[in-house]
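With one protein chain held back, the other chains of the complex are shown just where they sit.
Here is chain A:
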């Protein structure tokens, strides 16, 4: 069964886990980031620290598992890297993003030596630590982004970066910082050119135009890229098969998040309190054709209850576990190629941990 925790009435805009999954960083839809420690019965999530440095709403949190650093970005155009001091408190370091619009999303690179911040200033700041000045500095990726960057994901090779934006396009850039990592030796199927900011691939979300990109994700081996967009569709590119975009237009309201849970399986979340807050598993075959789209079972809360016995008119509780849109979806257990548990946070102030083996009937086979 899924674990369900409530953190009050405020929406949880985003959340992130530490490596052991014993600590949780989440933002209650304001300028604060709360750090919780998994506790015992009675007080399941005691609050251990409040990170107060931003002036406006926090838009992104990412926790680097191995170096144990938290990066946060917010609508105040700033980002901070937080490191833990010996007494357990978190100390901020300002990052020079050099942007004139809100930051929208942030992601550590797989090696955790740099991170990328998307923003409304139509650019991506790739940030790294400059030892000489003892300071986090950034380099910009500008062209040819024509609208707000809404989501980011790093390729496992640590230098390719996928970005989705509100100009209805998904792009793959080189996010290589020569000062930090030299030149990559690992060849990539996506491109040969490595200069920072080179747009290596550009995908149009729809041949009918439209659809902001809501979430983008590389597969574990980095050969497949999927994204979900506001036209209620899910798209997939397999670079080993070329640049063709496989698009599945769904019956549901737009998906807000997507994540790889197996070599050929994606989980997406539907975000609206008007429709059921489903998590869907999507499987596809080796030619990247979508096979099936399955609601994870046991998502319904009252499945076993007799619905006739309840008074419909006085019933304000939705049938799904989340009572409002799911804002953030993360892997809780496993890696992106083999995830077994996921966590979701919602605008209803809840955090839910899902067990895929129990909740989803989809068997993630290797194909």
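In this text, a contact is a pair of C-beta atoms (placed from the backbone, for glycine too) under 8 Å apart; a residue touches a chain by one contact, two chains touch by 3 or more; residues count from 1.
The definition used in the following text is that contacts and distances are computed from a predicted model.
Engineer: Which protein name, taken from UniProt, belongs to the chain you can't see among "Response regulatory domain-containing protein", "Large ribosomal subunit protein bL19m", "Actin-related protein 2/3 complex subunit 5" or "Trafficking protein particle complex subunit"?
Structural biologist: "Actin-related protein 2/3 complex subunit 5"
Engineer: Specify the residue from the set A:30, A:48, A:68 or A:147 that touches the hidden chain.
Structural biologist: Only one of A:30, A:48, A:68 or A:147 touches the chain omitted from view, namely A:147.
Engineer: Determine which one of A:62, A:153, A:231 or A:348 touches the chain that has been left out.
Structural biologist: Per the contact definition at the top, the residue touching the missing chain is A:231.
Engineer: For chain A, enumerate the residues touching the unshown chain of the complex.
Structural biologist: Within chain A, the residues that touch the unshown chain are 122, 146-147, 167-168, 204, 206, 208-212, 230-233, 249-254, 275.
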